[in-house]
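To start, I am sharing the structure in question, which I have written as structure tokens.
Only one protein chain is missing from this complex, and each of the others stays in its spot.
Our next item is chain A:
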Amino acid sequence: MIDSKILSSTTLRERPDFAYILDTISPGSRVLDLGCGNGDLLYLLKQKGIRGQGIEKDEDAIVECIRKGVYVHHGDIDEGLSHHEDKRFDYVILNQTIQETRHPGDIIKECLRIAKRVIIVFPNFGYWEVRFRILFQGKTPVTDLLPYRWFNTPNLHFLSVLDFQEFCDIRGFTVEDRAFFTDLKQVKFSPNFFAKLALFQIR
């Protein structure tokens, strides 16, 4: 089965979002992972018979992807996906990428052109710990999912579950599925307060 040695550090138990995505996408599908990092998710998808490829801007991560045999393109997703045909992919995945892109609306629109469905995962800025840090420390929160200080963060946008839902409503994206997670499991109750990580599947 899955060769855990080849994965950098993550396991499915630690990544309920990965588990959810693996469960959602059926074998034989074609997936484009934007901001695929070191390729752990693509590697897991490959084990399941899903044909994936990734885009990543970090050179070390790219070398790691190639070592894992995960198809990757070294580049910046802000610079366009225009060479991909309409509906070439079954899914485009943006796992904790969207908050780092300059024009999230444009990218999601482009993703919906090249894929039948788009899965977006982002750290929830409405999470209670984030709210409490702002409230009690009066400082930009530093948490495990938002681990950067204000001066060195790659994150350009900070959004909550409610923000993203509102964004989908405004842009007319159809939300097909949503899932919310804490460290190890899914959250069902009051996700904008209790979820660290939010997943939206849109079309």
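Just so we're on the same page, a residue touches a chain if its C-beta (ideal position, glycine included) is under 8 Å from a C-beta of that chain, and two chains touch if they have at least 3 such contacts; residues count from 1.
By definition in this document, contacts and distances are computed from a predicted model.
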item	value
Chain not present in the shown complex, as UniProt names it (candidates "Alkylation response protein AidB-like acyl-CoA dehydrogenase", "Cation/acetate symporter ActP", "Homoserine O-acetyltransferase" or "Branched-chain amino acid ABC transporter permease")	"Homoserine O-acetyltransferase"
Residue among A:R15, A:K46, A:R117 or A:K196 touching the omitted chain	A:K46
Listed residues A:H84, A:R113 or A:R178, member touching the removed chain	A:H84
Per the touch definition above, residue among A:V72, A:V121 or A:A179 touching the missing chain	A:V72
Touching residues (missing chain, whole complex) on chain A	46, 53, 59, 62-63, 65-69, 71-75, 83-85, 88
